[in-house]
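Written out below as structure tokens is the structure these notes cover.
The complex appears here without one of its protein chains, the remainder shown in place.
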Amino acid sequence: MSSPLKSPEGVWWNWTVSRQERTWLGMALLWCIILFGWMIGWRELGAQNPVGPTTRISPDRYRAEVQAYEKEARHTDEGLVPAGADVYVEAQQWTWNGLPVVLQAGKPYRLHLSSYDVQHGFGLHREARMIEQFNLQVLPGYEWVVPIEFEHPGTYDVQCNEFCGVGHRTMHGQIIVK
Amino acid sequence: MDDPHVQSEEVPWQQRVMNSIWMLALAAVVFFFLSYVVWGLIDLLSVRAGG
Partner (left out) sequence: MAIGLLDAPYGEDGFRTCEVTGLRIHRSAEVPVKMFGLTAVVALIVGGIAALLVALTRWEAVGILQPTAFYKYLSLHAWNLLIFWMVFMEVAILYVGGPMVLGRKLPAPRLAKLGWAVMVVSAVLIEYAIWTTTYPNQEPLLTSYAPLKSSALFYLGVDTFILGTVVAALPFFACIWQEKSEHPDRTLPLVTFGAFVTGIIAVEALLGGLITYVPTFLWRIGLVGHIDAAWYRQMYWIIGHGTQQINLAAMVTVWYFMTHLTAGAEVVSEKVSRGAFILYLFFINMGAAHHLMADPGVSASWKMWNTSYAMYGAVLASLIHAFAIPAGLEAGRRKRGLGGDSWFGWLKTAPWHDPGFSATALSIVLFGFLGGITGVLMGQMQLNTMRHNTLAVPGHFHGTVAVGTTLAFMGLVYYVIRLIFRKEWVFERLARLQPYLYGFAMSIAAMAMMEAGILYGVPRRDPITTSIPGTHFSFSAASPMLAVLGIAASVAVLAGAIFVLVAVGSLLFGKEARMRVPVPLSLTGSDAPVHRYSMRGTLAMCGFFLAVFALFYGMDWMWLSRLWMFGG
């Protein structure tokens, strides 16, 4: 009697494992290898990875960087046009400093993310097709530089999705890609 | 119920290991501590300071 409530007697290590269970074990093991291999493979070869250099930086120092960047940028009606490939975004209760920003499709940028105060969520959505989205965590004290390149022109909306206090739901920004 | 094909009463080491629950627990906790906590902290501590 192999009851789950009773102590199994004897050498249960040697008890037969049915062929069906062994078949399943093989299938499951193969699936696990695929899951791991695919994720690693995409890290090496894929075009979407939440990876980029991180720096420890104080909120005030980051703010200085953002301000320097804004001084170099061109100010238009639609938003900032960065002078180079660096795009600075600073999350702050309850606004996205540096946005709106106007970028070019097909051009590689370096997106700099940090927070002035508490944790925020950089939730980016392609307005024309909302299934296209990504979401990155923005932390005070850390600057994350994530390379990014947009293929499709259009409006991309940023909505904070990490609870950051009473104004959280109003924290919206835009990236215009031309 | 013993499998009628089993001849010997000698308990193989694999069964003894799987029955050594305190040793397994200790090994598991140490493994988790190293894999998740220590490695992660090393990553955080090696984040370079910004200019």
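Some observations on this one:
Going by the order they are written in, the chains are A and B; count residues from 1 in each one.
The rule is short, and it goes like this: a contact is a pair of C-beta atoms (placed from the backbone, for glycine too) under 8 Å apart; a residue touches a chain by one contact, two chains touch by 3 or more.
Here the structure is a predicted model, which means the values were calculated and not measured.
Just so you know, the chain we are not showing touches A, B across the whole complex.
Within the complete assembly, residues 1-8, 12-13, 15-18, 20-21, 23-25, 27-29, 31-33, 35-36, 38-40, 42-43, 46-52, 54, 108, 111, 113, 117-119, 121, 123, 125-127, 130-137, 139-144, 146-152, 155, 157, 159-166, 168-170, 172, 174 of subunit A touch the chain that is not shown. Although one chain is hidden here, its contacts on subunit B can still be listed: residues 1, 3, 11, 14-15, 18-19, 21-22, 24-25, 27-29, 31-32, 35-37, 39-41, 43-44, 47.
Here is the rule we go by: only the chains that are shown with their structure count from here on.
Averaged Cα coordinates give subunit A a centre that lies 32 Å from the centre of subunit B.
Of all residues in subunit A, only 1-2, 9-16, 54-58, 61-62, 142-143 touch subunit B in the complex they form.
Of all the residues in subunit B, the ones that touch subunit A in their complex are 1-3, 5-6, 8-12, 14-15, 18, 47-51.
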